[in-house]
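Of the protein chains in this complex, one is absent; all others appear in place.
Up next, chain A:
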Amino acid sequence: MFEGNMETKTTYNPRSPAVKRLMREAVELREPAEEYYVQPLEDNLFEWHFTIHGPPSTEFEGGIYHGRIVLPSEYPMKPPNIIILTPNGRFETNKNICLSISGHHPETWQPSWSIRTALLALIAFMPTPGNGMIGALDYTVEERKALARRSHSWQCPVCGNISNLFRKRSKSSLCIDESMMNKIVNKDEIREKTGREELEGQTDAQNSELKKSKDSSELKEAVEAGQESNQSRHVVEDSLKVK
């Protein structure tokens, strides 16, 4: 067992599509994005740790939440399992989260989704009602706000202090993903945002439009598929219609 990292890494079968795919995703996700940072553990390509920012203009704003993504050996044929570790008041900690994009719903998972899709869906789902779904919590707004504040001092036994993880990143001028998130999560936000976006440079705006439309259609599928709770489905659907 004490062969060192170099040794253990070489034991993955590089011809296995799951290994190839996960290595590709690791490269794609190497840089922290504005609202998430996710990487595989050094010694296990099939377990990743993520850190997400609570969605803005919700009771989770300002919170930082950490968790694990455990990939089945059949990934991407079967969905990732998502486990949140930081207390947040929306999802139970240390339990498989029940989302259409997670391990609870292998029948709705699509292999063309990725770890990134799963994380964006997780963020989009935080402000939706739990409705008694497996592992869902319905804490009050105040309780969630308190947990968001407390989240900064939460420590991961593997990654350490999670609030440091995002700081590695230099601030970029425009965050495409953030504006996309707001479209999905909060309608009122969009009106404010649209004004701001119009001020951005022509090329930037065009590029981000292109990326946004693709991102949101991918995410829309992820969010819609197999979602049992009608209420939260409609919340998400309605906000998606506003483009």
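The working rule: a contact is a pair of C-beta atoms (placed from the backbone, for glycine too) under 8 Å apart; a residue touches a chain by one contact, two chains touch by 3 or more; residues count from 1.
Here, contacts and distances are computed from a predicted model.
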Chain excluded from display, named as in UniProt, from "Adenylyltransferase and sulfurtransferase uba4", "Succinate dehydrogenase subunit 6, mitochondrial", "Ubiquitin thioesterase" or "M-phase phosphoprotein 6": "Ubiquitin thioesterase"
Among A:32, A:56, A:72 or A:129, residue touching the chain not depicted: A:72
Residue in contact with the excluded chain [from A:38, A:85 or A:118]: A:85
Residue ranges of chain A at the interface with the undisplayed chain: 1, 3, 7-8, 10-13, 15-18, 20-21, 24, 28, 44-47, 68, 70-78, 81, 83, 85, 94-96, 103-104, 106-114, 117, 134, 157, 213-214, 217-218, 221, 224-225
